[in-house]
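Complex shown without one protein chain; remaining protein chains in place.
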Amino acid sequence: MSNLVSFWYRSFYRRTIIQGAVILLVVLVGLALIEQVSNIENVHSPRFSSSIPFITFDFLDARAGIDLSHGLIFDIDSNDSRMDAILNGAWNTIRLAVVLIVFASLLGLLIGVGRLSDFYLIQKACTIYVEVLRNIPALLQIYIWYTVVWFITPPIAEAAHINISFFGANILTDAVIVSNKGLAIPWFVRESQLGLWFLLGFIALVISLIVRRFLQKRQDELGGNQGTNRYPALIFFGALILAYVGLGAPFTTETSSIVSSGAAGAIKNYGGGMVITGEFLAIVVALGFYTASFISEIVRGSILALPAGQTEAAKALGLSAYQRLTLIILPQALRTMIPPLGNQYINMTKNTSIAVAIGFSDVVFATRTISNNAGHSLEIFTTLLVLYLLMALVISSIMNSLNWYVQRSGI
Amino acid sequence: MAETPQPRASLLARIQHGYRESDASAQLFKTKTHTVITIISAITAIWVLVTLTNWMFNAEWQVILDKRRPFLVGKFPADQMWRIWPGVWIFGALLGLSSGLWMRPGKNTAITIAAGIAILSFLLVELDSTAINLALILLLALAGYVVAVRAQDSPSVRSLISRVTVATWVLLIPFMIILLFVGDAPPTSYWGGIFVNVMLAAIAIVVGTPVAVFLSLGRSLDGYPAIRIASTAFIEVVRGAPLIAWLFMGRFVLPFILPSWFGMNEADVIFRTMIVLILFNAAYTAEVIRGGLQAIPKGQYEAADSLGLGYFQTLRAISLPQAFRAVLPSLINQYIGLFKDTTLVYLISVVDVLEVGRKAFNELDYTGTALEVLVFVGFIFWLVTFSMSAISRRVEANMGLGSR
Partner (left out) sequence: MNISWLKRGVLLAVLAFASLAVVACSDDDDSASASTANGDSHEHADTLQTVKDRGVLKCGISGSLPGFSQLEADGSYTGFDADYCRAVAAAVFGDSSKVEFVETTGANRFETLASGEVDVLIRNTTWTLSRDSDLKQSFAAPTFYDGQGMMVKADSPFQTLEDMDGATICVNQGTTTELNLASQFLERGLTYTALTFETTDLLQEAFLAGRCDGWTTDKSGLASRRGVYPEGPDALRILAVTMSKEPLGPLTRHGDDEWFDIVAWVTFGTFQAEELGVSSANVDAQIANPDSVAVALMLGVGYDGGDVTDMGLAVGPQFMQAVLKQVGNYGEIYEKNITPLGLEREGSLNALWTNGGLIYSPPIR
């Protein structure tokens, strides 16, 4: 008996046995699952039972047959493949996530700072905001905003046209058009020289960076101010101005307008500009407000974690409150903020999937439709999983390099 | 991320004068800027309040009253309610007892929660068994609280009560499950309303947390790479996709890939949902707990080693209690998040409280009451989650986390 015990306690054997058992278990479970799936597939298509591997992604190459709405950049149509439809959905998710990250971060920053504000009512308002919004399910908030969007927007025939004017003079007519078909704003139209522009811009950038490096070296050797920032900037912007004179603008802007089609012109759509659909708007506002309540907590926590002496010193230097906030407090708080912010961004990207509730065609929506037309739930689910993992991977690597940069440069 | 206790001071105040937050009210009219901002924000606040009150009194609340049963329990038959109420009574009593035992009383918290319940009963004015039962819960909670506070004087009584309370907490969910399934019980497809949200969250928490403990231990286990990789893989893959995706997976793919003896084909949607939520919650909770485990200084393990404690003894006596204590706020946040996430189960046809509401305002009789219904459901969620976080703050305060 005691022999057995001491054998057990010799950790090498213990580790080997326990881990061996775990590996065996995992492999057995995996095999059982695969066996299971292949059985089902075999029954469904008995003739191919042993020759064709049961997992196949070929069906994704077939014609999709559906049109996905809300597409902005790659609007696919029914002749594209199923994989295109899924990627289009993924693209919608990414677009939503990027807009949300910007919007929620700014709002969260505002609220977070507001909660520490000197002004009693602002501080209380921000506290109420956080305590209310983060305690209500995001899905419910999406529904509420969806209802509100329909409630406040006029039918497109009576769309509200908002002009930007300055002392009576119209600067931009139809700057924003609001209706139940969405929000139309001016957008860029690329001109033919856009490619050339990019090339020139890139070359100018490289040259100015080289010059900057050279000047930096000189400054290190000679001391004094050698214009390390001034001259490169001059080169870069000078080149851009030259390009503008020589090539014309890389893109022009175009305001949106309402175009009629169909019988008696009864169908009205936006033409030109960028159209933000009501669904997109409702999701951005709802999820943005929701996530901002979490981000504001991160901001607040990071600011409060700063040693008080920092601000005292800044005050002694005679910086104004605004300067202290932007020059001293926020840059320092940013360091502690980045890792939890990264987690929030990943969570939010996953949360965008809630948008299927109001019919936004994101990646989940697209995969659901495809699997409803083509079966293969398992393969489609795996695709979805990989797409989300990729997105999380991209966000976390961006945030990691940001973190690395901030820690290193010590702004 | 674990929230560290923070000195409550306002930013600009700290920058300028080192004021404390509570002093902000003293300077409403301190300078011209202050006065202007105060007036502007006061007017805005009054406008918002007036608009909201106006809306509240003009809204069509009839739908809430008519549908209060579905909101509460969905299609669950009226003559079967005896399967649900006892658990809720016990829950009320336990809440009272526990707050008396372990919470530092907070005036604002109590007032807010009481006001919330008052508004709720205002909306459910009709006196019927539901109203009576709700009142009974309040009464039981109050009684529990009084008993527990009284018991503080005598250590022996206190320890007895706290033992009983803990044991009852542990047994509550099994007890409810037994009541719900014993005899000729209604099928789970009849479950609905807020009852489903609470049951799903409770089960995911009660079953998922122990799983999470194992996962987090597995992930931080030195010298067992296989176990570490398996735990890490599970945690990261589950966290990789949104809950919606896993819910679809649980409903439509799981039955295919699990062998038939697992009974998934015959299992109903609620059961499949439970499994998904348990595993989902476990993966996230594991990360929270791991944070707590990492926060324990190495020296403690060495001390335990020199005392001759084995791995599991060390766990029980040293690491887990400390880890849980350290991460309590994040843990509660995770649970709150899970509770809010239970609204997503509508996607796989579970009729939770939000879905009851959506079905209600889509009925012909109630057209145009969407906002009323959504606000009501939002209010219920807010009440529960706000109470949860308030309770966790009071427990923290009592554990002395804030004054370390």
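A few comments on the model shown:
Each chain gets a letter, A and B, in the order it is written, and its residues are counted from 1.
Throughout what follows, contacts are C-beta pairs under 8 Å (C-beta built on N, C-alpha and C of every residue); 3 or more make two chains touch, one makes a residue touch a chain.
Small disclaimer: the values here were computed from a predicted structure and weren't measured.
Contacts of the undisplayed chain with the visible chains, over the whole complex, involve A, B. Only one of A:A169, A:L222 or A:A266 touches the chain withheld from this view, namely A:A266. The chain not shown here is touched by just one of B:V147, B:V269 or B:I296, and that residue is B:V269.
Only one residue from B:H34, B:K75 or B:R158 touches the chain missing from this view: B:K75.
Along subunit A, the points of touch with the absent chain fall at residues 27, 30-31, 34-35, 38-40, 42-44, 46, 49-50, 53, 55, 59, 65-69, 77-79, 150, 155-156, 180-181, 259, 261-264, 266-267, 269, 278, 339, 342-343, 356, 358-359, 361, 365, 368-369, 371-375, 377, 389, 393, 396-397, 399-400.
Residues touching the missing chain, restricted to subunit B, are 75, 187, 189, 229, 232-233, 236-237, 251-256, 260, 264-266, 268-269, 287, 290, 348-349, 358-359, 362, 364, 367-368, 370 (touch as defined at the top).
Everything that follows uses one rule, which is that only the chains that are shown with their structure count from here on.
Measuring from the averaged C-alpha position of subunit A to that of subunit B gives a distance of 29 Å.
Within the complex formed with subunit B, the residues of subunit A that make contact are 11, 15, 18-20, 22-23, 26, 32-33, 36-37, 40, 113, 116-123, 125, 131-132, 135-141, 143-144, 147-148, 151, 297-298, 301, 303-305, 308, 311, 314-315, 321, 324-325, 329, 339-340, 343, 350-351, 353-354, 356-357, 364, 368, 377-378, 381, 384-385, 388-389, 392.
For subunit B in complex with subunit A, the touching residues are 1, 3-4, 6-7, 9-16, 18-19, 21, 24-25, 27-28, 34, 37-38, 41-42, 45, 223-227, 230, 237, 240-245, 248-249, 252-253, 256-259, 336, 340-341, 343-344, 347, 354, 358, 370-371, 374-375, 377-378, 381-382, 385-386, 389.
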